[in-house]
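A protein chain is absent from this complex, but the other protein chains hold their places.
For reference, chains read A and B in written order, and residue numbers begin at 1 within each chain.
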Amino acid sequence: MSAARDTWSKPPFIANPVLRWTVYLGAIAYFGWVGLTMPIDWNRVAEGIVRAGRIFGGAFPPSFERSQLLMDGFLESLKISVLATAGGVLLSIPIAFMSARNVAPLPIFYLGRAIIIIARSFHPVIVAILFVKAVGFGPFAGVLTLIVYSIGFVAKMLAERIEEIDFGQVEAMRAAGAPYLSTLVYAIFPQIMPRQIGLTIYQLDSNLRASAVVGIVGAGGIGATLANAFGRYDYDFALAITIVIVGAILLSEAVSGAIRKRIQ
Amino acid sequence: MLKITDLVKRYGSGDPVLKNLDLTIEGESVVSIIGSSGAGKSTLLRCINRLVEPTSGSINLNGTELTSLRGKNLRAARRKIGMVFQSFNLVDRLTVMENVQSGRLGYISTWAAVTRRYPKKDIRRAFELMERVGIAHYANTRADQLSGGERQRVGVVRALMQDPDILLADEPTASLDPKTSEQIMGLLRDLAGELKLPVVINIHNVTEAKEYTDRIVGMRYGRIIFDDKPAQLDQAAMDEIYAGSPHADRTDDMAAAS
Partner (left out) sequence: MTSIAEQFGRDDWVRFTPKQKFTRWAILLGCGLAIAWALTSIEVVWAWVWGAPEQISDLFGRMYPPDPSNLGTILRVLWDTVNIATFATAFAVLFSLPVAYIAAQNTTPNQVTLWLGRLILVTSRSVNTIIWALLFVAIFGPGVVAGIVAIMFRSIGFIGKLLGEAIEEIDTRPVEALEATGASRFKVIVYAIVPQVMPTFWAVAILRWDINLRESTVLGLVGAGGIGIILQGAIDTFNWPEVATILIAIIVLVIIGEVISAFLRRRIL
């Protein structure tokens, strides 16, 4: 025991020393270099403190004077999310079947996956801008945007559920001589229904959140009201709108959480 | 010397778990505490290092009254009380060496703890102890890679690194298979002799208690009803320790009170 060592150091996280130092130096170089070369106008940023004071000074107390406008904007957001959820979920079902490897033939599978990837890659705000240009300002562009947004999420999750289904039930139906549609209704729908309902409620909640922002680029709803208030420096009204948005989101999150818990 | 006087522990407003308990542990003896589940063995041990707050009574270790300590003084007192746990209570994602050195946390600086730059003498001590229990080659292994017996050895070394005045072991072998369990008991007995350290072991296995310890304390529902050499633990005493239920015991109390 006299030979007991008296030094010890923790084994490094990355065992290979070359790779380890490459990663460390790379990270330092990246943050250092990018941090220094970022196009930042520091004088303008420094003014921010004063401006922040002015903005917050103008925002308090929040003004609910134009509550009619606020209410209209909020109801429009709600309508947009309801319609987009209904449309998005309906469209998601066939797309999910297309993108499920175990039920769709290969070319259709790729097509389905491509639709989902495109729908997921674009932030709803980008989609909204394009739709605003194509179909004009207003809630219709918002509905189209959120339909795309819903497809990206619902179809993806649903496709994953379809890929996990128990195929024995489908075989049993086919063995009984059931036609295609009956097989679908009896063997596949019951297996995906609980997930589908849960996803729908979840998506209604996320659409409500998203509808608040697509309006900022002109796609209707409370976001448009907010962007206008900001544009006219009505910070007290903007704060009131934000409070309503946050309240609505918290409420809808609580409700949708409670419903999903009850279903499962 | 550990001297417990008139110790009472009550959870909430219910019946006390420890009822006016007295116990003295002197010298370098290995003491085992036996008794059925719910007898208060674990609570007793945890009252000693104040993981559980005693309701009333006194616990005195080598002249320090433990029950009234707060903050820094409590931490200083805890440093001198090693504890070994039933489920090892290691930090799974740290290496064996870090787990072992965590026994020194009460001594070393915060900077040394965060950067893992342990004092040389602590590292030497750790290797000596790990060598002694046969886990030195695992120093750089993550704790969750080890078997149960090896994990408990890490637990024992961690407690010994504290350079304790007394070692408490709460069911140290209950999660282990019989063979490993005997090895750990043997190790605790041998280390107690080598380090001149009093050891208090809560244990379910009466055979092991008889074989590896110098003194057996039998508890039943918060009271000590047996305290003697292992040889004196006969069938009658065993029956008394493991008989009855909390309910029957309580009824007896009421009968005695009226």
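A few remarks follow.
Keep this in mind: a residue touches a chain if its C-beta (ideal position, glycine included) is under 8 Å from a C-beta of that chain, and two chains touch if they have at least 3 such contacts.
Quick caveat, the model's predicted, so the values are computed rather than measured.
Contacts of the undisplayed chain with the visible chains, over the whole complex, involve A, B.
Interface note for the absent chain: among B:10, B:79 or B:117, the touching residue is B:79. Residue in contact with the omitted chain (choice from B:16, B:54 or B:103): B:103. Screening A:93, A:125 or A:178 against the full complex identifies A:125 as the residue touching the chain left out.
The chain not displayed touches subunit B at residues 49, 51, 74-83, 85, 87, 89-94, 98, 102-106, 110, 113-114, 155, 158-159, 162.
Mapped onto subunit A, contacts with the missing chain fall at residues 30-31, 34-35, 38-41, 44-45, 47-48, 51-52, 55, 75-76, 78-80, 82-83, 86, 117-118, 120-123, 125-126, 129-131, 133-136, 138-140, 143-144, 209-210, 212-213, 216-217, 220, 226-227, 230, 242, 245-246, 249-250.
Convention: only the chains that are shown with their structure count from here on.
If you average the Cα atoms of subunit A and of subunit B, the two centres end up 52 Å apart. Contact residues of subunit B toward subunit A in the complex are 95, 97-98, 116, 118, 120-121, 123-124, 126-128, 131-132, 139-140. Across the interface of their complex, subunit B is touched by residues 1, 4-11 of subunit A.
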